[in-house]
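Excluded from the complex is one protein chain; the other protein chains are retained at their positions.
Note that the chains are named A, B and C in the order they appear, and that numbering of residues resets to 1 at the start of each chain.
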Amino acid sequence: MSIDLRGVFPPVPTPFGEDGGIAYDRLAENLERWNRTDLSGYVVVGSTGECATLTEREKLQVWEVARKHITSDKRFIAGTGCESTRETIALTRQAASIGSDAALVVTPWYYKGAMKSRELVAHYTAVADVSSIPILLYTFPQCTGVVMEPAAVARLAEHPNIIGMKDSSEVMGTFAEYIRVTPPSFQLVVGSALTFYMALCLGARGGILALANVAPQECVEIYRLFIDGKHEEAKQLQLRLMPVANAIGPRFGIAGVKAAMALRGYYGGPPRAPLLPLEPDGIEALRLELNGAGLA
Amino acid sequence: MSIDLRGVFPPVPTPFGEDGGIAYDRLAENLERWNRTDLSGYVVVGSTGECATLTEREKLQVWEVARKHITSDKRFIAGTGCESTRETIALTRQAASIGSDAALVVTPWYYKGAMKSRELVAHYTAVADVSSIPILLYTFPQCTGVVMEPAAVARLAEHPNIIGMKDSSEVMGTFAEYIRVTPPSFQLVVGSALTFYMALCLGARGGILALANVAPQECVEIYRLFIDGKHEEAKQLQLRLMPVANAIGPRFGIAGVKAAMALRGYYGGPPRAPLLPLEPDGIEALRLELNGAGLA
Amino acid sequence: MSIDLRGVFPPVPTPFGEDGGIAYDRLAENLERWNRTDLSGYVVVGSTGECATLTEREKLQVWEVARKHITSDKRFIAGTGCESTRETIALTRQAASIGSDAALVVTPWYYKGAMKSRELVAHYTAVADVSSIPILLYTFPQCTGVVMEPAAVARLAEHPNIIGMKDSSEVMGTFAEYIRVTPPSFQLVVGSALTFYMALCLGARGGILALANVAPQECVEIYRLFIDGKHEEAKQLQLRLMPVANAIGPRFGIAGVKAAMALRGYYGGPPRAPLLPLEPDGIEALRLELNGAGLA
Partner (left out) sequence: MSIDLRGVFPPVPTPFGEDGGIAYDRLAENLERWNRTDLSGYVVVGSTGECATLTEREKLQVWEVARKHITSDKRFIAGTGCESTRETIALTRQAASIGSDAALVVTPWYYKGAMKSRELVAHYTAVADVSSIPILLYTFPQCTGVVMEPAAVARLAEHPNIIGMKDSSEVMGTFAEYIRVTPPSFQLVVGSALTFYMALCLGARGGILALANVAPQECVEIYRLFIDGKHEEAKQLQLRLMPVANAIGPRFGIAGVKAAMALRGYYGGPPRAPLLPLEPDGIEALRLELNGAGLA
């Protein structure tokens, strides 16, 4: 069993109300609006979805709402990676029972010094062995401090239930290595709009891009231009969007994604503490970048 | 309200059975044995206690058992730091209701890029404002990737319910800065046996030392020699223990702590996946280091 | 005045004899062999040329020999970056008087903590102001620990005598930023074969590639396939060569470049101390990688 990862997927933010609770209706609204675009699907409860500060119960409820509001032409990928193997297994099972199409499993992160290939291979194998939905590896060194060795990825790619990998680092030499050491059926996707076009050139199936929350159709357009062999136009569009990708990524993070969504007419709202909302001068800087990229 | 942090506290490992569940009786046994030493108390469910892979329910049960088996002459510090401010608050309240004497709150870690002084001050203030037990800040950059600015620590030290801080980095220049910018009543403790003696020289009240699980009385002896002004002997004992501190720290981590405990007659047992037990050659290397340090 | 940086340039190693002195005749032999390929030119006395361990006098002699043996259809770029601005200026003047076509100036590296944009802009401006040959910026964080801000590059790109930049990091998001913030006339080249094809996709003019010492025609072929719009074939060739690029780069460094050259029929010889020649098992590993890439 597999799912098709071609195209663009936003890792959707979890909307919070002013009381700090989840605003489930706002999530529904945002999804309904995105459903009218050409996005290929969604990642729900990923890093951008503030997975680290949601309780297990909240994650399940977010998935329930997402399942109800994601149309059948869009794929639904659940972020299920936890610090422990057993919790990751349990959560992946719950995501499957709620009806998600695949699970995206970030590497464990707190005990980063111990996350060698031996541990990572054992961890992902244990999860994939028992999961009824396909598993995607996920490496995001900026948050986890863990880099997966290409040899470990090659080994895990042999597992029939591990169908691909998301790489959110910008280190394209390593991404190329992942491409090289895995079979063509293994689906690599890139996790940063800063490297979307070049990853496509290398063989990425698509992208899971925070920018796609803010500018979904523009991200899809990069993908289509690439597929149509229009390299120059794909590159130019990527370059035009880069200041926004930078602003909602390395510079302002999740608070920036949410503020940019609000400026674009989606529900943004505050992040959950300890994350804090963008201050007014940050919002102003963001507005300028959106204008500059033609996303006013 | 405050508690006295002088002396040595082990961050006690959480014992697991072969089925991956918590072996509560083994925890009780270990505590009863440590109770007969001159340790000042315990940290329960800290980093070495595999806090990151315990469920909330498990943490409460571990604290219940700890409360029952920690004698009244020992202090009981609960590790309550979570990724979100709201979960940290809730867990700290539960630790208080179970009867712990203080809470040790590690900096949030997944969204490390966003953990600036503004966020950290807001986070710790929110926790300390509502906690009925005193709060200890805790910085452990090797796991969290977050370093606390001395200025942020100085500001938090003004909060009446923040009574101290554990610093587990080995960067003694920064530790000295923390000492310098906080009032004498603010209790700094060091989190690595590799820098115990030098931290005492700088004004640390004591140490929360993984090594104290393995060699409790020896760690207490370093403290006593220092208090008695026997600097040369304190230093010599610290140097003698360093190869073991290295082996159970940077080199083998939690798997090493547990293997060393087993070699010393405590219950060690396996860590929880994704952590894996030490392989036989690692155990052998550890045995040699214990022998070399006179801890056979 | 400018020079054309399209295509592939090897940063040529400086050959040493067994006595540690420079084997100038071996340099001539290697150049004569490379001259028969479709390389666009050479970088002489760059990082791979062990610039850091050559004396000023040796650099001048290497350039004299290079000037004599580089044919008129190939460009000659001299690596002239030194720790001080004044030595960089003096050396750049000497390279110009010997007849090099441009100077490649690496960022100063020892006082890395002080190399902010203010210092870098002043340094490169001072060099470019007085040089009679065009200047290329050069960022190589793996050796220097210095990263150039895109804003500083944008400002330096306005200088009429700064015509381009070599970026040897693999961080393609930053490379794309350099492309975005500089005018089309500013020539960006990539400094690692691990990211050659993706940099071309982004708009790189060409590459200065250690791999081109070992496999010059194959590197040129990647370039030509790209220019001809044969993206898939360009990518496949890049992937095929990556294990060799890794071996002579991150894994074995300059000792690896020299050993691989020897295996390919060039003169390799030992690096200069403190660098040491590859040990026999390293040479064997290298031979396997060359075989695997069809470079036997």
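As a working rule, a residue touches a chain if its C-beta (ideal position, glycine included) is under 8 Å from a C-beta of that chain, and two chains touch if they have at least 3 such contacts.
This structure is a prediction, so every number in the text was calculated from the model and none was measured.
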item: Omitted chain's touching partners, listed by label; value: B, C
item: Hidden-chain contact residue, picked from the options C:123, C:155, C:205 or C:258; value: C:123
item: Touch criterion as defined above, residue of C:227, C:273 or C:296 at the omitted chain; value: C:273
item: Hidden partner chain, touching residue among B:172, B:262 or B:285; value: B:172
item: Chain B residues that touch the omitted chain in the full complex; value: 170-174, 176-177, 179-180, 192, 194-195, 197-198, 201-203, 229, 231, 235, 238-239, 242-243, 246
item: Chain C, residues in touch with the chain not shown (by the definition above); value: 20, 47, 52-55, 83-87, 108-115, 118-120, 122-123, 126, 142-145, 250, 253-255, 272-276
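Heads up, the rule we're going with is that only the chains that are shown with their structure count from here on.
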item: Chain of greatest Cα-centre distance to chain B; value: C
item: Chain centre separation (chain A, chain C; CA means) in Å; value: 36
item: Separation of mean Cα positions, chain C and chain B [Å, integer]; value: 49
item: Chain A, residues touching no fewer than two other chains; value: none
